[in-house]
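As you look at this complex, bear in mind that one protein chain is not there, while each of the others sits in place.
For reference, chains read A, B and C in written order, and residue numbers begin at 1 within each chain.
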Amino acid sequence: MAQVHFSAGLRDLTGGLAQVEVEATTVRRLVVALEEMFPGIGEHLNEASSVAIDGEIFTDADYEPVSNSSEVHFLDIFQGG
Amino acid sequence: MARTHVTTVVNGDETEFLTDDSTSLLNALRDEVGLTGAKEGCGTGDCGACSVMVDDKVTCACLVFAPEVDGSTILTVEGLADSGELHPLQQCFLEGAALQCGICTPGFLISAKALLDKNPDPTETEIRYALAGNLCRCTGYDKIIRAVQEAAREMRDQ
Amino acid sequence: MAITEENPGYKWVGTRPIRPDGLEKVTGKAQFGADLMLPGMLFGKVVRSPHAHARIISIDTTAAEAMVGVKAVITGSDFPDLAANGAHPSEIDVANNTIAREKVLYEGHVVAAVAATTREQAEAAAKAVEVTYEILPHVLTVDEAMADDAPLLHEGMITKGVDPAPEEASNVASKILHERGDLDQGFGEADVVVEREFTTKPVHQGYIEPHAAVADANSDGRAHIWCSSQGHFQMRAYSASVLGISPGMLKVTAAEIGGGFGGKTVIYLEPLAVRLSQRAGRPVKLVMDRDEVFRATGPTSGTRIKVKMGVAKDGKITAAEVWMAYEAGAYAGSPVGAAGMTAIACYDIPNFVVEGYDVVCNKPRVAAYRAPGAPMAAFAVESVLDELARDIGMDPIDIRLANAAVEGTQASYGPKFPRIGFVETLEAIKDHPNYTADLGPNQGRGIAAGFWFNAGMMSSATVHINENGTATVVTGSPDIGGSRQSMALMAAEELGIPYESIKAVVADTETVGFNDVTGGSRVTLATGAAVVDACRLIIEDLRARAAKTWDVELDQVEWVDGQAQHVEGAQPPLSMKDLAAKSGRTGGPISANASLNSRGVGAGFSTQLCDVEVDPETGVTRVVRYLTAQDAGRAISPDYVEGQMQGGVVQGIGWALSEEYIHDSDGVMENPGFLDYRIPVASDLPMIDCAIVEVPNPAHPYGVRGVGEVGIVPPMAAVGNAINDALDVRMTDLPMSPVKVLEALNEQRD
Partner (left out) sequence: MKYVAPSSVEEATSLLSSSPSAQVFAGATDVVPQMRAGRPAPEVLVDLKKIEELVAVANDGDKWTVGAATPTANLTEDPAFSEEFPGLAEAAGLIGSDQIQNRSSLGGNLCNGSPAADSVPAMVVNGARAVVAGPNGTRVLDVAEVVTGPGQTSLAADEFIVEFEIDRIPARTGDAYLRMIPRTEMDIAVVGAGARITLAEDGSIEHAALALAAVAPTVVRVPDAEAALVGNTADDETLSAVADAASEACDPIDDKRGTVAYRKQVAGVLAKRAVLIAIERAQQRNGTN
């Protein structure tokens, strides 16, 4: 099961949970699973977050593979200069 | 209002143009003569991107009214190379990576030429002060100063 | 200076040849945004609000329209109502920032635009547009904007990120929060705790080229835009959105760009130029004056930041508490999010809370500026860390080494760091002679560090092999600081042909696949990866053609040193030139495209060492020596890596000492020119010594990390720490101007 971590800002949407374990093979499926657990979070994750999988940050990472040992963090989107 | 007829020598060529009296030399060079090498960065003499030589003196073309240069000789960056052979400053800017975006480069080249015309062996401090009227936001000036030092060296050795 | 790994025998990567576009730029031929002239072209001029906050009661354009030479006048009503079309709120903000509808939200906000035959006519017509305003009370700073009874910029703005959501609207667009561990416990374990409050003013990117756009609209609704921007695909998308048309109706050609630093990732003039051109039926050029650039385009945020940190005697940071409020300007979207993620990212801190607020106020909408958000936070955190090191008597490098994030550290913003080079930058400073150089009277030395994510995002590249075996590398990433060179160097390395045989070009939106903006330090990494991919496709193709020529299996052919070789030497090699000359017989032209959403972004770190001399009687601070060490991953083009490092440092020195937006009490900017908005000039500075650190990014074919941004993160704290070292005064308000330094010295003397 992938370890999914939520930043403090996201915990309003997870009922205060900082971490959950989710079975998924891609980021998109992971988000679908999270939406089932925490209704409303999916839209936020799709719109306002980038994702780090095992330390590597992705934008628009819907089909990026996630493994059972993956550590996944959703991050606020930021802009470069 | 009738426009003023101005006769000049620009980069070695006799050049005539018509201009409004309130038009700057910079806009006349860019719009009427078609030489867009000199740039407008501020329009108030604070950035040096429009530096040109008027009768062998470096100045900001944005502060000169176009009719003032009637009878004058003007050098812009387009006239710096000699029949396609780059001026040592141009070559040293290229080799020393003394430009990033390149918008300030024409002005720096003209100012540096004005300096080396007067002072062929300037110190680093003299170069820095002579180029203080030319703003560069990309390079932090380091490579520009080095390029001018190198060009001065090469020109002295010639 | 390769720190961890020697160059693995690269022939081109890491060399310093002349850049591909250099000749045009030293001879005045390069065409920047304002340089294009088209037949029949009109000159445009924008009408701007003189008020910081006002309701637009009416706009009367009849007098302007009647003037000699005037061909078009437009206002907000000439653009679609995106809100009614259900557009995303961020798109609506972009549109409203481009041209105001009901309200103007800052001095300089566009209300109308005109196009006329000459500049002078356009300027006169712009003055003749009559706008009636109802002036509203304004707020200029986070303090004013967050006050209980503050006038609101946006009536319906409810703070995001707060649970439960507030019922009342405010000027706070959002709240961010990062926390870990137990703050009380952490401070309890500390031997020394320092708490300080810092303020910074908005500062401008200060590119020397004002924004410029030329548009030529056709009667079929299509239009061609030439503009200087950090991303012409982005300009196309934004323009299409503001104009309410499909992006495919617009073709955007990237002019050369005279500096951006993040400030040209956003849109100002392009849709106005298109609409004027449509109305007039002629091409229209719009160019900003310098004062318009200052009044209406992208500064970065003014901020208020509070930092409390504790350390144990051994130098370990036990806890950190950071509170920050960032000005967004007129619309939500300050870089406080990135500030929150980067503030303490250099260090492994067990207990922390980082809280931030995105606050709108009546100033121009902030735009990205080099590592957006990070420098102000670093100023605060690195200043406090300096003070902590002094209090426990520890060397400033050693305290950073004691806490430095390394591979596997759980970053403050969440994930674990992959291989990073922060420690190596600290060591590079420590090993440099500047670290132990003698200091004179009234001189001091300061250290500071910084972190930036760098970015990947989307890029496309096309590589063509010409009939003589030379190559053209086509990308859609505007070249701000020498990226054509890094593209050409990587292509030369891949293809095995000389750098001089490669032409690297930046193509328009119809000639190459999509590219995200030149920003986020991403081009060498991501567009570079697309170039590498395209080159590898070319090589596969060339091997296949050689195999065909020799009538052997593909696996019998390898590509070495720019030629196809038979693995057993059974055939004389076929050079790129040979294969190109016969391409018609082996399958036609040799060309390949690659498009990607980049993977493998590698974080960047910089540590900097600054020596200053302060005049104790006037408060004037001069930087006398400067060293910057930055992990480039791999320096593809060392000249331009150094250029990025040096340029970032000097922008930071300006931010530290002399740059600031100054507004009067009416919210009118008082220093909208380079005379009083003081960016550093050549005589203000010493040479900027560079130590390029190379800890290759394992996820990139050449180890690239991205170098454009992190260099601006440490300088303000490095300068402030040096001033403190010189005269024992802790400066907490940027810029550290002579007035403020002298005030601090006077207080110290009293």
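Criterion: a residue touches a chain if its C-beta (ideal position, glycine included) is under 8 Å from a C-beta of that chain, and two chains touch if they have at least 3 such contacts.
Keep in mind it's a predicted model, so treat the numbers as computed, not measured.
Every shown chain touched by the omitted chain in the complete complex is listed here: B, C. Although one chain is not drawn, the whole complex shows that of C:G604, C:G667, C:P680 or C:G703 it is C:P680 that touches it. Across the entire complex, the residue among B:L80, B:L94, B:A114 or B:A151 in touch with the chain not shown is B:A114. For chain C, the residues touching the chain absent from view are 289, 291, 617-620, 622, 657-658, 662, 670-671, 673-676, 678, 680-681, 683-684, 737-739, 742-743, 746. Touching residues on chain B toward the chain that is not drawn are 1, 4, 21-22, 24, 43-46, 48, 51, 54, 57-60, 62-65, 67-68, 111, 114-115, 129-130, 132-134.
Here is the rule we use: only the chains that are shown with their structure count from here on.
Taken together, the touching pairs link the chains end to end in a line with two free ends. With each centre defined as the average position of its C-alpha atoms, the distance from chain A to chain C rounds to 26 Å. Rounded to whole angstrom units, the spacing between the C-alpha centres of chain A and chain B is 55. Touching of two or more other chains is recorded for no residue of chain B.
The set of chain C residues that touch two or more partner chains comprises 205, 261. Interface of chain A with chain C (complex): residues 5, 7-9, 12, 52, 54-61, 71, 73-81. Those residues of chain B that touch chain C in the complex are listed here as 20, 22, 27, 30-31, 34-44, 46-47, 49, 76-78, 80-81, 86, 90, 93-97, 99-106, 109, 124-125, 127-129, 131-146. Per the touch definition, chain C reaches chain B in the complex via residues 16, 18-19, 21-32, 34-35, 37, 119-120, 205-210, 256-261, 287, 289-290, 480-482, 639-640, 642-643, 646-651, 673-675, 679-683, 685, 687-688.
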